[in-house]
Each structure stands twice: as C-alpha cells, then as structure tokens.
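Rest of the complex left out; these chains stay put.
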C-alpha cells in the first residue's frame, strides 16, 4: 500500500506539472486534462512498453487515471497567477521525477531485470512524462536544458537499485532514491547549478538557428 | 469484410489529412508520402504496441500500407488550392478520428480487454495518428487545441464499447460510435464550439511564451 501510494504520488505530481503547462498555454479544459493525464501516466506507459507489460498498467488500473484526471481538473479551476505558475511547475515536476526514477528502477530490479536495465528503465520512466509534455506543447524538453535534470533522475534510479540490491526492499529504495533526486534537482534550480556547456570561439558563443 | 473496409477507410482518411499537411508545408513527394503513411497507420501501430501485437498489423498486412501510400500520392498530384487545403484537412481528419476511435475500441473489447482499457486504446488509436502528424511537422497537436477533438474521440470509443457490450457486435459498434464522433467533431468546427479556457486576471489573458 505504501508502494501504491508512492506510485500515485508520482502520477499526481507529474499530472499537476503538465496541467499547469496547459493552463499557461491557454488550452481549453480538455486540452489541460489531456496534457496532464499524458504527463502523469506517460512515463509509466513507456516503462511498461519497454518491459513488455501489455496493456500498460495505467490502461487497466483506474486509480492511476482518476488521480491524473482529477489533479488536472483541480489545476484548471484553481491555479496560481500566470507569473507564478512556472515555480509550481518546477516543484511538481521535481517530485514526479524523483518518485518515478527511484520507484521504476526499484520495481524493475525486483521483477528480475538486470541492474543496468533497471537504472535505465527508471530513468526513462522519470523523464518520459516530461518529454511527452514538452513535445506536445512544442518546446525543447527540459531534460536537455534544465539544471541537473537527467543527473537527478539517473542518481535516483541508481541509488534505488543499489538499496534494493543490498536487500533494502522496494519501498526503502524508492524513498532513498526519490528523496535524493528531488533534493538534488530542487537545489540545482535554487542555486542555478549547471553542467558545463560546449566551448566555441568568441564570435560563435550563441546557439545557431536551424535554417537548412 | 465490412470491418476491413472500415479499417481501411480510417487509414485512408488520416493518410489524406497527413498528406495535405505535407503539401501545405511544401515537402517533396516522399516527404508527403512519409507524413501521409505515418498519419494513416500511426494510430493503429500505437494501438498494437499498447496491446502487445508484434509486429503491428500495418507492418505485415500490405493493404494498410498500400492504401496509405496511394492516398498520399493522389494528394500530392491532385490537391486543392492552398487557401482551401485546411478545410479538407479538417474533414478527412474527422473521418479518421471517428473510424479509428470506435473501431479500435470495439475491437479491443471484442478481443477480451476490459471496458476502460478498450475506451482508452480506441481513443489513443484515434488521436495517435494526428499527434504523430503534428509533432512531425513541428506544431502543437490539434488534440490539445481543436474544437471538441478529444471529446469526440472519447465519445466515439465509449459508444462503441457500450454497443459491443450490449451485444451489438463490432461492426454496429464501429458504425454508431464512429458516426457520432464524426458528426460531433464536424459540428463543433462548423459552429466554433469550444470548451472553456482557464481564467486569468485581465492583464494575462494571452498564453505566455516559453522563454526559460
């Protein structure tokens, strides 16, 4: 039951982040629900497709969908002013990221996958929902540009696998890995930590456009 | 045989809508065929991946591909003037939406999936082709922004499942659900029906840009 609660908490956090993006983009109520539900359940669906679980759990297990849709509806009706929405997006996204990475990895290992597979599946589950959200609203996904985003997911998944491999159980692994990922991600945002960028000669310091 | 015809009609309708978008974007002949074929077969491929059908039917059953490619080629050579293309896109897209949502849902239920799974799989099959088309040409998918788009798909899939569950058969379910979805979608376009959008204080009525 704790495990189920962690799972639903991750879905809710991502659904809230997706619905907030939908509100910011001025989508209608169903557009907000579609982005929210796709963000909340998308990472888990990707995980299930990769592991060969048919149909994906979220297509069968109605609480997942109810949580994602209800969270999106709440955001549609009750949301912060436009200028403050981004802050909430980042926080909910960080919670989704941590919960999914650790949980997905711990679960994959416990179900008999190899450690490397488990870490990768957890990471994909964590970043997948956000990538779906960002591709849907036609933005470069945050995983490519945000502070320590993928690092946090990898670390959370890796720690969770380590805890489970050492006999700590899925729930302990999810909590240790998830908390670490959330704290690292939010700290990196607060402090503005970035990884190094490529070096160019002075006149080319900006990204070039994509004209062919 | 009626069932097969409905399936191919849905593929053709989506392929035409995809190829029209390709023509409007001035892609070359193969670009038009690739967008058309991906739009026509994409929803069904997603459905098969979710249900664990390997390889997806469209990779094995050549009529699906022939219909999608032939429809795209026809559009490349014979298409309306640029200013009128959008109208045709919307109509063909609505037919694809209705046929796929009802058909996919009825088929999933008849093959033993749970009702909720069937409705979701039908909806994904219906909106999947259009999402692939819109993401490929770098636009926000219509499912997030167009009039009653996802509502029509959900309703079509739901009605189809209801008809099949009440003993009406897959073909009756496909026809009832599909017709309803097409009529609802096209009426919503003609009347400009929209679902409500989020409310903001006056000075923030427009969607904000995505600058980080």
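By letter and in written order, the chains are A and B; residue numbering begins at 1 in each of them.
FYI, contacts are C-beta pairs under 8 Å (C-beta built on N, C-alpha and C of every residue); 3 or more make two chains touch, one makes a residue touch a chain.
Given the structure is predicted, the values throughout are model-derived calculations rather than measurements.
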item: Copy number across the full structure, from 2 displayed chains; value: 3
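The definition used in the following text is that only the chains that are shown with their structure count from here on.
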item: When chain A is superposed on chain B by its C-alpha atoms, the rotation angle in degrees, nearest 5; value: 120
item: Chain centre separation (chain A, chain B; CA means) in Å; value: 27
item: Chain B residues within the chain A interface of the complex; value: 49-52, 113-114, 116-117, 120-121, 131, 135, 138-141, 143-145, 148-151, 194-198, 200-201, 204, 206-208, 210, 212
item: Partner chain B, residues of chain A touching it in the complex; value: 22-32, 34-35, 45, 49, 52, 54-56, 59-60, 62, 65, 76, 79, 81-83, 135-139, 145-146
